[in-house]
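As you look at this complex, bear in mind that one protein chain is not there, while each of the others sits in place.
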Amino acid sequence: MGVGKGKPVMGGSVTFGTEAEESGMDPTNAHFDSTGVMYARAVYDPLAIVLQDGTVVPYLAESITPNSSYTLWTITVRPNIVFHDGTLCDGAALKYCMEAFYSSLLTGNSLTYWKKGGLKQVGPRSITVEMEHPWVPFAAWLAGYIGGQIAYIFSPTQMRKGEAVLNSHPVGTGPFVYQDWVPGSHFSLTRNPHYWRKDTYGNQLPYLDSWTFKPIVDVSTRLAALQSQEIDLMHTDDDPTILEVDADSSLVSLRDDELLVGEPDCDFGMINCQSPLMKDIRLRQAAAYAFNQAEYCKLIGKNIVYPTNGPFPHPSPYASATPYPGYDLAKAKALVNSWTHSNGGKAPSITYTTTNSTTAATSAAFVQQLYQAAGFQVQIKQVQQAELINDALLGGYDVFSWRQFANIDPDLNYVFWTSAAGPINFARNYDPYIDAQMNIGRQSTDTPTRVQAYQNVAKQMAKDLPYIWACRDVWCVAGSKQVQNWNNPTSPTGGRGLSMLSGIIWPTEVWKSA
Amino acid sequence: MADERDPGLAGDDLRSGGGVEVGVAGYGASTAVLGQEPPEARGVATARGRALPAADRATAVARRRWRQLSWGFWVATGVVVLWILVALLAGVLPIDNPNNIDFSCLASSSPSGAHLLGCDPAGRDTLARVLYGSRVSLIIGFASIAIGIVVGGVLGLLAGYFRGAIDEVLGVVSNVFLSFPSLVLGLVIVTYIGRSLFDITLVIAIVAWPLLFRVVRAATIESAQRDYVLAAKALGARPSRILRTVLLSDVVPVAITYGLIGVALAIVGEGALSFLGLSVPPPTATWGNMIAEGANSVSSVASSGASLSLLLSPSIAMFSFILAINFMGDRLRSVLDVRQGVI
Amino acid sequence: MGARRRVREVRPTDGPLLEVEDLRTYFETRRGLVKAVDGVSFELIAGRTLAIVGESGSGKTVLSRSVMGLLPQRNVTREGRVRFAGLDLVGAPEHELRELWGDQIAMVFQDPVTSLNPVVRIGRQITESLRHHVGMSRSEARAAATALLRSVGIAEPEQRLRWYPHQFSGGMCQRIVIASAIACGPQLLLADEPTTGLDVTVAAQILDLLQRLQHERQMSMILVSHDLGLVAGRSDDIIVMYAGKVVEKAPTATLLSDTRMPYTEALLRSAPRLTDGSHRRLPTIPGAPPDPSDYPAGCRFASRCAYAQPRCAEEEPPLRPGAVPEHTYACWYPVGTPHGAEALELNRAGGAVG
Partner (left out) sequence: MVALRRVGEGLVTLFLVALVTYFFTSKMPGNEAAVICGPSGPACIRHETALLYLNHPFFARFFHWLGELFQGHLGLTLAPPIPISTVLLAAYPITLELIIYSQVIAIVVAIPAAMYGALRANRMFDKVSTAASFATLSLPNFIVGPLLVLIFAVKLAWFPGPASNVPSLWSDPGQNLYVMFLPSLTLAVGSIAVYQRLLRADMIATLEEDYILMARAKGLSTARILFRHALRPSTFSTMTVGGVQIGGLIAGAIIAETVFSLHGLGSVLTAAVAAKDLPTVQAVTIIVAVFYILCNLLIDFLYTLIDPRGRRGRRA
């Protein structure tokens, strides 16, 4: 591929077409999805970076070190780094940010292990965080993937300006400086001339003069924009579109399906385990038996994706066999019948909520057919992307078409799977066994023990059935041939970073050939 | 009387093309036209039998007028009736379920024997969706205008007949509603009310009533000044009786004519909301959301016969219906001698 | 009037300024061919005033426009000969006629209020032909317009140039129309019922104004009117038209003193006179003019004529000379002749006329 080779050229600008707009840029306040993480990487620096082999090494931080029992973590930032507004990024700033994350209603949910008042500045550039319990994979939270927003260090000066100021005008230490944001239209950044990183040739990073994110929700419009060079890069997990990208020889593309770190995104039907209907395990089992994964992944997933039996599909290091109920229409029918008998002879009527893209419509109609074959009544409800998360939060649904869980370490899904964080466990499956296994995964230093704990989580999910697994999800980033080096991020010490996970790339080292 | 002709620049049939006739639906623009105060009528025949009792006059005139309807009117009526039948009978027609997915049609979805108009990218039969799509359009179009006519019509009659405070108040209220561009008002109310079939019907009725109110009010005012109404008043007839007579002979034709155009406007309005993804949510097929899907699929480079059909089929369906109903409205208006400038 | 840039120089000729010979003007309509002007001939000597008189529908307005060529472009047949200052106007292409219109031949229309464009300041309406035909600059044309307004009797002309028509009374409007018509100094002015809609005093003022201007500028004038009394004192010759034809033509004095055509006589009787008492009821001519698309055979006035005899309905009377050579009329039983008297007597006895 034309990416990553040759001598970098300075200057130029790149526009990245994203699948959605972000709700804000304050890491203590706005929930970052794939798009948000990329926005954040452009304007902020994460404290750490994950390498191709899954190890986490410092990035903005000079060092991130735990004590022997993993209950006291010391974080030191690099010297002489300033935020875009001139504020020094030192130990005080770091402490300020971490306190903000701890007290935030959003990110505070993830930091339940922190000891109250356990945050101290211990040197001009250092802080320590004291934990209630050992938190072994804590460094993974500082690499800034989905859920790990506490990695992004922002200017305290900007935050102090008032509510929502940082959220709309982010100030970090990152490679690009916020210039202009018109939600729905563009998020524009210009080169940070004082960026602290240099490349291996000694060139000042970043290479580009400016970087723009352009949200184009409709995927065919996004691809058309790439093909007509209105944008330079885009991401998508829409399978028909990935096939179109493959067919277009003028484009260069990269998929995240060879991933060996953490786990990829999965497509699944997320069940509201507290909904009047679906809290009955028989119906959840029937839904799982009724779902023909193989056909679904072939027809809807275009054979790009493949079935999974849990949140850790092959080739995740946490993959294992689970007792997940495979396709068995007879069993599904029997379960629905038994439910119908015990509920006055009326067939279960469920709402299946999804987005309004074409692929979502196809998928939903297919799922509807599968469920109706088993005896369910299925109402499809298609909502706009923007409404989706609120519907999930408010819990007024039966089954949701959902995509989630890509991450560099299963521990980052702690809030979504345990009962600790309330509504963010969208499926509302509150299982003490899963809570316990998640805690083991977090607290154990022994890798096989951790793997075993997460495999146990997957097995338990196959019994609780909060998620009706469909397929693992594949993301694709595609670009025109002029855009170089977007697949090849490096750590400050020259280590090869993880190239792409769930549509997220690094803008820092991208350059554009003339 | 050649002597009195003005041998001006125009050709011979100088009077035939006159009159303001833009009360045709299709645009916000023409919604707009509906919202106008009467421009001074020009060249309008007023040789009506004013002295005749209203009923006799109405029937005599009506009989003569029906004969003036051209064959085009009946063709248009046929098209409208056909669509109404399609909407009613979509369930029993030999077509697919509109939400059924044919996976063999996903890959090659161009028109074929099994799918005469091809499939959409989700593998659903375009023909079935177009035919079922008529339901949403027609239900919302007719129901919302029915509500609008009842509400706007009654208020318009009262305001136009009694004038005074009630007229002032209703005038201000309708004015406020007309101070919004119609689609913007629709969008705002959608935010408030919601997007089910009933919600959207209500939304469009709320947008439409002030227009129908104005039409009926203007017609009532005009009618109330006719000699036979003045005479009836002088003779001490009760308002309810006068309103009934007025209603029958003068206002109903106006309401029907503009109601028809209103239906076309309502369908266009629903289509616009649908196109924006803010009407009845998918997967329900509507002409508007099909056009939006078609528009998306033709704009990507890999467009094919299927995406052409996906754009053109619902477009032609909608166009044929609106054109037909507009044509009906236009012919009826000229035949029923509804003043073009009445609103 | 400054340096004129005439598009076409019209040389004065020895003969009459205007010769009209067998002019026919037919309109094709849905109801058939309307023969508005059906074979009219006359001459106009430079500097004289010719009045064309007849009821509405007699074809006099069409005649005046047909002389000029100011007709619709479609569905009109115009035949015969119109020679103006030696130029043949029938068959001439419109762009040639346009060079004469407003410049050599001008027209004043019936209704002064509707003849002025309501949305254009009167200044521009007066100056536009000056600028167009004479090629005057804006300021020259303005000065000329001021002088014109003054000459038609409008006070404070400079300010008034900026006014719109609706700010003037009807009489004032007609003065403005006249000013704009005579702006380029035409040789021929056609005034088509210039006093319709004006009250009697104002009408007289307008006609006096026209007469004065005609003398001052030595124009020829055709004055079209339905009112024989009004034009009687202001014309040199009179043509009486009925149903598209000339029925009597004579110098004014002759026509009044020696009326031959019963139609003329009827018109005379229906005209108000200053000597009449203010409440005298004017006799009107019974009946209506014939359908111009379907004229009856014979004399077209026969059905309304007090003198009519069977012959009148069969044979069309030709124009024949009267006592003086300039006098012609078309009647089998002319007024003031024994024939006529006899016919009238016969009809009275038969009770056909009350």
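For reference, chains read A, B and C in written order, and residue numbers begin at 1 within each chain.
Basically, a contact is a pair of C-beta atoms (placed from the backbone, for glycine too) under 8 Å apart; a residue touches a chain by one contact, two chains touch by 3 or more.
The shown structure was predicted, so the numbers you read here are calculated from the model rather than taken from an experiment.
Taking every chain of the complex into account, the absent chain touches A, B, C. The residue touching the chain not shown here, chosen from B:Ile101, B:Val229, B:Leu311 or B:Leu336, is B:Leu311. Within the whole complex, the absent chain has one touching residue among B:Val188, B:Ala232 or B:Val252, and that is B:Val188. Of the candidate positions C:Leu23, C:Val53 or C:Ala106, contact with the hidden chain is made by C:Ala106. Among A:Thr18, A:Thr76, A:Asn167 or A:Asn272, only A:Asn167 touches the chain left out of the display.
On the side of subunit C, touch with the chain left out of the figure occurs at residues 68, 70, 97-103, 106-107, 109-111, 114-120, 128-129, 132-133, 164, 166, 177, 180-181.
Looking at subunit A, the residues touching the absent chain are 21-25, 29-31, 104-106, 109, 164, 167-168, 180-186, 216, 218, 221-222, 224-225, 228, 230-231, 384, 386-387, 389-390, 393-394, 422-424.
Where subunit B meets the omitted chain, the residues involved are 6-11, 13-14, 16-22, 24-33, 35-40, 42-43, 172, 175-177, 179-184, 187-192, 264, 268, 271-272, 275-278, 288, 291-292, 294-295, 298-299, 301, 303, 308, 311, 315, 318-319, 322-323, 326-327, 330.
To be clear about the criterion, only the chains that are shown with their structure count from here on.
Remark: subunit B and subunit C have CA centroids separated by 53 Å (rounded to whole angstrom). As a whole-number value, the distance joining the C-alpha centres of subunit A and subunit C reads 93 Å.
Centre to centre, using the average C-alpha position, subunit A and subunit B are separated by 49 Å.
Put simply, subunit A touches subunit B in their complex at residues 218, 220-221, 223-224, 227, 240, 244, 247-248, 299, 356, 358-359, 361-362, 364-366, 368-369, 380-384. Interface residues of subunit B facing subunit A in the complex, by the touch rule stated above, are 99-101, 103, 106, 120-124, 277, 281-283, 293, 296-297, 299-302.
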